[in-house]
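Written below as C-alpha cells is the structure these notes are about.
What follows is chain A.
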Amino acid sequence: MSAIPAELLHIIIGLVAVAASVGLIGLVMVWVERKVAGHIQRRPGPYEVGPSGVLQPLCDALKLVGKQLFMPTGADPILFWLAPVLAFLPVLLLFLPLPVGDGLMALDVNLGLLLILAFSGLAVLSVLLAGWASNNKYGLLGAARAVAQSVAYEIPLLLSVLAVSFVAGSLDLAQVVKGQGTWPWNWNIMTQPLAFIIYFVSALGETNRAPFDLPEAESELTAGFHTEYSGMGFGMFFLAEYANMVVVCSVATALFLGGWHGPVLPGPLWFVLKVSALMLLMVFARWTYPRVRFDQLLVINWKWLLPLAVANLLLTAFFVKLAQFA
Partner candidate 1 sequence: MEALFTGLGALYLAKCDAAKTGQAFQAFLPAGSLVRAAERLLKANYYIEDICAVDCVEGFIVVYHFDHFEAPGRLTLRVLAPHAAPTLPSIANIFDGAEWHERETRDFHGVVFEGNPNLIPLLIDPEMADCFPLRKEEKARAKAKDMLEAGEVIYCHPSFTLMTPDAPAEVKESSGDQPATA
Partner candidate 2 sequence: MSDLWSLMVGLRVTKDYFLEPQVTVRYPWVEVNNIASFKGHLELVSAKAPGKPKCISCGMCALACPSNCLTVVKRKAPKPTPEEEQALAEAKAKGEKPKDKTPKDPEKFLYDYTLCSLCGTCMENCPVGALSFTGSPYLAGYSRDDFHFDLVQVLKNQAGLEGMDASVAPEAGKSEA
C-alpha cells in the first residue's frame, strides 16, 4: 500500500481543520460577544489582557481548565461527566459537510443536510443528562425546559430547510449553493424569505440563544442545567453553544445567502463574512431582548412557526410541481 488513498488524506486534513477551527471560532466568538456586549452597553469590554482584550478568551479558557472539577453529592457520576462530552462531540461532526468554498469541504457527502439535522438533535440529550444527573432542583427544571424547547424547535427547522431543498432539488449542500447565483437577487432568500425567518427564529430556539435562553435562565434558575458544572465541564457547554451557533449560521448562509457566491471577493471569504454577519445578528439579539416566558416559547413555535412552515412548504411544492410542467 504505497500511497495513502486520496479520500483518506482529504478526510484527515478536513478533520484536523475542523477541530482547529472549532476551538479557534470558540475563542474568537467569546471575544466578539464580550466586546459587542460591552459596546452596546457603552462600556469597553475586556481591554486589559493583550491589545484590546484579545488574549482574554485564552485566559478564560486557561482559568476554566485550571478550575477544580467537583461533583455534587448524590449526582450520578457516569452521566454527570458524560453530559459535557456528549454536548461537544456531535458538534465536530456537524462541521464536516459545511461547504466553505467550491469543493472546499471536509466530507463531500450528498446528504449533508440530513447528516446535520440528525446530529443536531443529539445536543438536547446532553442538556437533559446534565440537568438530571447534577441532582439539583434548578438543573432539573432547566433540563425539563431544554427538552421541550429543542423538541419543539426541531420541526420548523426541518420544514424550512426542506422547503429550500425542494427548490434546489437536492439535499447536498454543495448542490444547493451551486443552484444560487453570484448576485443577492438570485440567492434563495429572495425566493424563500419566509423560510429564512422561520429558520433563523428556530435556530435561535435550537441553540438556546437570545430571547429563548430558558434552559439556563440566569434570573430564574440561577444557571439552569449547568448550575453544578465548574471548570472544563462548564467550558465544554460554553464551547458547544458557540460551535452550535456557528453550524446553524453556516447552514443558513449555505441555504439562503448563496454560500461562497459573491461579486468580487474569493469564495471562502464570502462564506466567512456572511456567517459572521449572522452571528453578529444573534449576539445583538441576545443583548437587546428580554427572555420569553416558557409557555410563550411553545406558543410561538406550535401556533406560529409550525403552521407557517407547513404552509410555506406546500406553497413551494406547488410551485416546484408547476415549474416542472411549464
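With respect to how the candidates were assembled, all candidates are chains of the complex that A comes from, given by their letters.
For this structure, a couple of remarks:
Everything below uses one rule, namely that contacts are C-beta pairs under 8 Å (C-beta built on N, C-alpha and C of every residue); 3 or more make two chains touch, one makes a residue touch a chain; residues count from 1.
Fair warning: this is a prediction, and the values are worked out from it, not measured in the lab.
When you check 1 or 2 against chain A in this complex, the one that touches it is 2.
Those residues of chain A whose C-beta lies close enough to touch candidate 2 in the complex are 36, 38-44, 47, 284-285, 287-289.
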